[in-house]
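Please find one structure pasted underneath; my questions will follow.
The other protein chains are all here in position, but one chain of the complex has been omitted.
The block that comes next holds chain A.
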């Protein structure tokens, strides 16, 4: 919902704290998820994720969540789906070029990031979205990634992408993942 989404950006600092806690909790759950099998927990977790984030942020389940780096303003609501916005077409008052009655998602993102304690992630160059991950749980991906960061992952294709966007990988692990994807 547009209203709720604006609320989340206005309170980006509080949401950042909440989100940080939650992410740490998910990362701590990695051994449990591994034991149960990530493939098995994928569907229920994705279901809950879609409901909560859909309500709060108008989440589109891109599977590569970057909210903590975008001032809690979901970039997938940008009609151009920019991951490094805003574009040059923002209208006077910060309204969107494509949908004139909507506040520009990226103008909100920079405002939200300025309110956050660790909003600096917005300065990192974000990679293009991997469309094959659409609909999957970003929470689980982040938890796997956080756990895998210590392990040495060696897979040619994704290491190139992850290496090309190291800042983004460090601040938003789900956007440039290195760890193996579980079988789906």
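By our rule, a residue touches a chain if its C-beta (ideal position, glycine included) is under 8 Å from a C-beta of that chain, and two chains touch if they have at least 3 such contacts; residues count from 1.
FYI, contacts and distances are computed from a predicted model.
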Completion exercise
Expected UniProt protein name for the omitted chain (select from "Methylenetetrahydrofolate reductase", "Peptide/nickel transport system ATP-binding protein", "ABC-type polar-amino-acid transporter" or "dihydrouracil dehydrogenase (NAD(+))") would be "Methylenetetrahydrofolate reductase"
Practice task
Provide the residue numbers of chain A that touch the chain removed from this figure.
Solution key: 79-94, 97-98, 104, 107, 110-111, 123, 125-128, 131, 156-161, 163-165, 167
